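In this view, the complex is presented without one of its protein chains, the others remaining in place.
Going in written order, the chains are labelled A and B, and every chain counts its residues from 1.
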Amino acid sequence: MNQHLYEALKQVQGFIYPNEIEVHWGILVVLYPYLTGLVAGAFILASLVKVFNVREVYSVYRLSLLTALAFLLVAPLPLLLHLGHPERSFEIFLTPNLTSAMAMFGFVYAWYLMVVLLLEVWFTYRRDLIVWARDKTSPLRWVHRALALFSDDISPEALSFDQKAVKAITIIGVPSAFLLHGYVGFIFGSIKANPWWSSVLIPIVFLFSAMVSGIALVLLLYMVIMPRKGQKIEMACLDKIASYLFYAVIIDFSLECLDFIHRLYESEESIKILSELVMNKLFISLGVMQILLGMLVPLAIMVSIKLFRFEEELRRLLYFLSALLIQLGIFATRWNVVVGGQMFSKSFRGLTVYKMELTGLEGLLMTLALLILPFIVLAVLIRLLPPWDKVAPEAIAD
Amino acid sequence: MKDRVRKIPDPLLRILVVFVLLIGGFLVVRFLLPPSFKDRTQHVKLTIESEMALPARYAGSGPCAECHEEAKVKQTGYHRTLSCETCHGAAKAHVDNPTDVKPVAPRKREFCALCHHFDMSRPTGFPQINPVAHNPMKPCISCHNPHDPKPPTVPQECQACHAEIARTKSLSPHALLECTTCHTVPVEHKVTPRATRASIPSDREFCGKCHGKGSAEVGPPKVDLAAHGEKYLCWQCHYPHMPEVK
Partner (left out) sequence: MQRRLFVRRLLSVMAISFGSLAVKLRAAAERAGIAEKRFGMGIQVDKCIGCGRCVEACKEENAVPLDPFYFRTWVERYIIRADGEVAVTNIDERITAARDAALEREVMRSFFVPKLCNQCDHPPCVQVCPVGATFSTPEGVVLVDDQRCIGCRYCIQACPYGARYLHPVKKTADKCTFCYHRTSKGMLPACVEVCPTQARIFGDLATTASPLTRFRRMNKLSVLKPHLNTEPKVLYSNLDGEVR
């Protein structure tokens, strides 16, 4: 059972505290901030429409909401699978320790799911749900009736309330989205025992990389789903999403540069072992995947798109490529934070290894399954709540 | 009242109903749950109780003397700082059932070697032996009573306890010097080492006996004591057990 630990022991460089040989937060804990980051990012993109009235991206508004919902529903799974006693997880609701950032999880998640995301989806779709439910030929009409909470009122007063509600919820939703992902950053940032994590910047970096990954995800989904539905991709919308992606990447990159420069400049005691960590253990995942492929290449692509006028087809290809690289880069970012922080000893005298299993609850196969699952949920949601159904023309944003 | 309700927009009304049900349900469940689920003070109390109820396997030093003379013998010898259980292992089961359960009594060399084989990180003055050279194959207890481990003969060599220093010195230019050349060792030091210490030289002239300009010794490097080393004593720069040669 502990065979992988005996293997890991042989590969320790230097000295680690004996209890540190077991890497406690593995691929599942890498996956959780990645998923909630996508939720937060997709929601922020949606909020651009309702709060900041960016009309060009209106056509992805509902898709963003459904994406956020699909990923939010799957997000607790990696956590539950990782716990030693998932059957006791309800204790977080009953006896939360108020000094623990992790105790916030239950409440923040419940708040975001119930009060923000589900409500916003409901108010957005309520009118269409009623219209679809009234269609006697629709196979899903009972589902739509139930989803509409058996409401049948599409009077102007009710519709205007819907719109006001959506706007209000989005306004609450933006800081809620920040909280949903920011508290994860705080979980790491508040650990004074670990100098790789302990930083004021980590919650902010998490947030902006979340926005980058979420916006990039919606961009990818938009480009993949539209042709499958036989619809044309609106270039104005795509260009606008890519613009916001560009701004978000610039901010994210600046923050990460700031963190890097700050660490090197202050050169605290941990700098030696952390430099060894980056050069030995994280060279590929940080240097190549996070920075080069995940940030510099997409940045270069987007800068050149801004500078030179490429034609549509080339732009689409480059956007797709950038967004894909960005997903890889942000996943690598999460890996570098979570796993990277456990690859060096708190004695500052050694480095260890993380041996990810293939099978098992914390294995690679489970991770892949958890990565695919949200897309399956999204497919179901799109079936139930089609984002671009031409039958019911959507109300224009306020 | 009905007018008020009618004035609430339909969507809001439905959402409110759902939320009232959800929150109400949560509160009801919370209320119905027994205190053992929710009360942290109770959890703390129960944990402390269950922790205190865990079985002890080591008996402690107290009970042994009630039946075993060796405990009294041990009290005055070199092993007085040890517990009986340091060598005999966990013995609570034996205290509870002396006739049926017996603790281990280690008799092999490897056991004593755990503490006494030479290891350079051990503090100076701790008695250490080279297991290969020191009566190989013989059980330690054939010469040393484990409860009063006086060596059968007084150690001739300082290196029985000062092995690291002896090792260092043996690789140095001072290798052929006896420890007693520089240190006066009272006889009691070998019996009660911490109570009676060996002496160390106190002035530069001591080293000057061999290393001073006017010394009759032929081998050692010579310096003019008046000019060399300012106000410092010799060993403040030169480690006597490995005096580096520039």
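Following the convention adopted for this analysis, a contact is a pair of C-beta atoms (placed from the backbone, for glycine too) under 8 Å apart; a residue touches a chain by one contact, two chains touch by 3 or more.
Predicted model only: the values in this text are computed from it and were never measured.
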item: Selected residue (touches chain absent from view) among B:Thr81, B:Thr99 or B:Ser202; value: B:Thr81
item: Option touching the unshown chain, where A:Asn53, A:Thr95 or A:Gln231 are the choices; value: A:Thr95
item: Identified contact with the non-displayed chain, of A:Phe43, A:Tyr58, A:Phe71 or A:Phe105; value: A:Phe105
item: Absent-chain interface as seen on chain A, which is shown; value: 1-2, 5, 9, 12, 14-22, 24-25, 82-86, 88-89, 91-92, 95-97, 99-103, 105, 187, 190-194, 342, 345-349
item: In chain B, positions touching the absent partner; value: 40, 43-44, 46-48, 51-58, 60-61, 79, 81-83, 85-86, 89-90, 114-115, 119-123, 126, 242
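By our rule, only the chains that are shown with their structure count from here on.
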item: Geometric centre distance via CA averages, chain B-chain A, whole Å; value: 51
item: Residues of chain B defined as touching chain A within the complex; value: 9-12, 14-15, 17-19, 22, 30, 33, 37-38, 40, 43
item: Parts of chain A lying in touch with chain B, wherever the complex brings them together; value: 94-95, 114, 119, 122-123, 126, 149-151, 153, 155, 157-158, 161-162, 165
